[in-house]
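All protein chains but one are shown at their positions in the complex.
The block that comes next holds chain A.
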Amino acid sequence: MARVIVDVMLKPEILDPQGQAIARALPRLGFSGVSAVRQGKRFEVEIEGPADEAALAEVRKMAETLLANTVIEDYDVRVEA
């Protein structure tokens, strides 16, 4: 059994109102020195067999189809160490 992590982030040029709201809130809570925040999603996909190339390809397909909206989001697939 292996765990595959899929990180989904808005593409860099896409406006991220939630990230901006967090960035604006931080100074109000006393955190300084933050110039920008972007918010994304992390999926932990447990697979039954080993995390070989075939399994990763399948997870990428999942990301492409369901986990990420590829019109506005990028995704990154990796095996948890």
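What we mean here is this: a contact is a pair of C-beta atoms (placed from the backbone, for glycine too) under 8 Å apart; a residue touches a chain by one contact, two chains touch by 3 or more; residues count from 1.
In this section, contacts and distances are computed from a predicted model.
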{"item": "Name under which UniProt lists the unshown chain, selected from \"Phosphoribosylformylglycinamidine synthase subunit PurL\", \"Membrane-bound aldehyde dehydrogenase [pyrroloquinoline-quinone]\", \"ABC transporter-binding protein\" or \"Putative spermidine/putrescine transport system permease protein\"", "value": "\"Phosphoribosylformylglycinamidine synthase subunit PurL\""}
{"item": "For chain A, residues in touch with the removed chain", "value": "10-17, 20-21, 24, 28, 69, 71-72"}
